[in-house]
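Every protein chain except one is present and positioned as in the full complex.
Lettered A and B in written order, each chain numbered from 1.
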Amino acid sequence: MSDAVVDSPAPAEQMYGCDVTYSRGEKVIHVSRANYIATLKKAIDDSFTMCTDLTAVDFLTYASTNRQLPSSVVGERFEMVLNLISLERRERLRLRIQIPEGEASLPTAFDLYPGTEAMEREVFDMFGIEFDGHPDPSRILMPEDWEGHPLRKDFSVGRIPVQFKGAPS
Amino acid sequence: MTSNLIAATPAATGEGPQEMRSRSELTAKEVLREVGSVLRMSEKAAAELTSSPVENDEEQTMIINMGPQHPSTHGVLRLMLELQGEKVLRCKPIIGYLHTGMEKQGEELTYMQGGTNVTRMDYASPLNNELVFSLAVEKLLGIDGDIPERATWMRMLLSELNRMSSHLLFMATNGMDMGAVSMMIYGWREREEVLRFFQKVTGLRMNHNFIRPGGLAADLPAGWRDDVLAILEGLPSRLAEYDVLMTNQPIWRERLQGVGVITAEEAVALGTSGPILRSTGVAWDLRRDLPYLKYDEVDFDVIVGSYGDAFDRYAIRLNEIRESMKIVYQILDKMPSGDYRIQDKKVTPPPRARIDESMEALIHHFKIFTEGFKVPEGEVYVGIESPRGEIGCYIVSDGSSKPYRLHMRAPSFVNIQALPHMMRDGLIADAVAVISSVDPVLGEVDR
Partner (left out) sequence: MALVRDVLDDGLGGLEHNFLTGRVEDLVKWSRSRSSWAATFGLACCAIEMMGTGAAHYDLARFGMEVFRASPRQADIMIVAGRVSQKMAPVMRQVYDQMMEPKWVISMGVCASTGGMFNNYAIVQGVDQIVPVDVYAPGCPPTPETLIHAIETLHQLIEDGEIMRRRAATGAGANVHITEIAAGATVTPIVLGAR
C-alpha cells in the first residue's frame, strides 16, 4: 500500500507558469517568491476568487528526504501554503511557496484577497514570516510582548513535567 | 481623552497594546485598503469616505473595548469599537484569548489521539472537527476509498445531528442576545435531546472523540432508530414555536432586518463561508458542491438568503435544521449493515474480546495505542461543511506516527474578519446582533 500512495512528481505539467504536482489527487502548484503576486493575479482572473486558507510549515526537522517537490524547486526551511477555491468551476487549488530562513518574508496577499489579513498575522505570529505591506503586522494569537514564534520546530512545546503523588521527584 | 481610554485597559492588564487609530486620522489611502480592497472602490470614493462624516473633532469619537469578558461576545472575543455617539464607525476584533496551542499539541499526539485534540476546537460541533481530521488522515493513508458503507452513513448521521444541535445552540444564544431570554431555555431544551442521544452512542455529551481515522470507535447501540425518530418527531412543533416567538414577530424583525449587511463580493473576497456566504445569495455548500461522504446520494436543499443581513442568517440556520432533519430521515432509511470501521490491521485496533485470547492481538492493540500507526509521507487538505462554514484540515506527514504539521482551517477565524464590514455605520446595539449572527466559536478562532 505504501508505494501506491506516495506520490511522484509529474514535471511536465505547468499552470500559470509554475510546476504542478499532485498530492493524493489534489492539484498543487509550486510558486516562487518572485512570481507570487503575479501568480495570484492570474489565479483570480481564472475564477479562483476565494482564498480559503493560508498557512505555513517549518521543515526544519522533517524526517524524510522526499518533500514531494518537482525537480525544478529547491526546498527551503519554510513553506507557505495557500488553498484557493473556484466557486464557478467547483475546484480547489493549492499553492506552495518556498521561503528561505534568512529572508523569511513575502509580499502580502491582502490587496488581492482581503480575507488573508488574519491568516497572515497568524503566520507571522506562529512562524515569524513577515508580510511586506500588510496593514497591521502585529501578533494575533500570542500576547504582544511574547518572544519567539511557537510553531517553529526549534520552539519547544513547553510541557511542564507532571508530578505524581508518591513518585520520586 | 480618547488616548487615556486606549492606554487604560491594555497596559493595566498586561496583555500588550493593540492600536486602533480613529478614522479621522486615517489617510484616504489607508481607508482604501481597509474598505476598498474588498469593494474595489475608487480612490475618489475613499477620499470622500475619510473627509465627510466626522467633523474633525477628536472628542466626538470614542474608542472603547467590548470584551474579552462580556456576556454577549460568544466567548472571549475583544472588539475595539470607535463610536460616534451610538454609531459604530470602525471595529477591530482582537483574538487570542483562548489560544491553546492545539496545532503544536497536535504534533505531539499520535493520529489516534489527534481526535481528542481537534474535537475541542469548535466545541459547539465537535463531531465535525473529528470528521475532517479523520478524512484527512484516511486520505493520507490511502484508505479513504475503503471505509465501510455503514461507517460512512453513521458519520453522516452524527454530523447532521451535530449540525442540528449547533444550530439550536445558535437559536438559543441569538435569542438571548436579542433579549428573548426564554429562547435560551427553549433552545437548550431541544439541544438536550440531541445530546442525550450522543451520550447514548458515544458516551459523552460533548467532545466525543468518536469519529476516528478508519471509521468510528463503536457501533450504534440497539434501539438507536427509536431514539432518532423521537428527536425528529419532537422537533417540528418546537421549530414552529420558534417561528411564532421570533420569525414573525415585529420586534425581532426590526432588530435583525437590515442589520449587518454584507454583499456577495465582500463575502467571497473575505473568504467567509457557511451561512454568512449563503445569506448574500451565493449558493455554496460543500455538501453539494464538493461532496464528501455520501452527500451526493441524499436529497436536500441548500438554503440561500438574498439580503445578506442578520435576519437572513437566522432564517438560513433555522431552515438548515429542517434540512438536516430531512437528511436524517433519509439516512434512517438507507443505513446499511456492516462494519463500523475498516478492518485494516494497520489502523484498527482488534476487538476487545480478542485481546484476552490472542497474544498478537494484545501486542497489536498495545502498539496502536502507544506508538500509533505510521502514516505515509505527504500533505493533504480536506474541507467539509461545518455549521459555521468550511472547516478544513491540512496535514503534512513525514512518515512517522505523529503529524509533522497539523493545521485546521477554522471557519470562525475567517468569518470574524467580516465583523468590521458588517458593523460599519451601525448602532452599537446592532453590534451584538451582528456578532451573534456570525456565530463564532472562539475555540476554533484561537485554536
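Assume a contact is a pair of C-beta atoms (placed from the backbone, for glycine too) under 8 Å apart; a residue touches a chain by one contact, two chains touch by 3 or more.
The structure presented is a predicted model; accordingly, all values stated were derived computationally and were not measured.
J.: Which is it among B:R189, B:K345 or B:K367 that touches the chain not included here?
T.: Final answer for the missing-chain contact: B:R189.
J.: Out of B:G305, B:G383 or B:G443, which touches the unshown chain?
T.: Residue touching the chain left out of view: B:G443.
J.: On chain A, where is the contact patch with the chain that was removed from view?
T.: Output for chain A: 141-143, 146, 150, 155-160, 162.
J.: Spell out, residue by residue, where the missing chain touches chain B.
T.: Residues in contact with the chain left out: 11-16, 68-71, 75-76, 96-102, 104-105, 116-117, 120, 123-124, 169, 172, 184-185, 188-189, 191-192, 195, 205-207, 442-443, 446.
Following the convention adopted for this analysis, only the chains that are shown with their structure count from here on.
J.: Nearest whole angstrom, what separates the Cα centre of chain A from the Cα centre of chain B?
T.: For chain A versus chain B, the centre distance works out to 22 Å.
J.: Contact residues on chain A for chain B in the complex?
T.: 1-2, 4-7, 23-24, 26, 28, 49-53, 55, 57-58, 62-64, 66, 68, 81, 83, 87, 90, 92, 94, 110-111, 113-119, 122, 126, 135, 138-145, 150-151, 157-159
J.: Residues of chain B touching chain A in their complex?
T.: 14-19, 30, 33-34, 37-38, 95-96, 99, 101, 103-105, 107-108, 139-142, 268-273, 282, 284, 289-290, 346, 376-381, 383, 390, 392, 394, 396, 398-400, 404-405, 407, 409, 413-414, 416-417, 446-447
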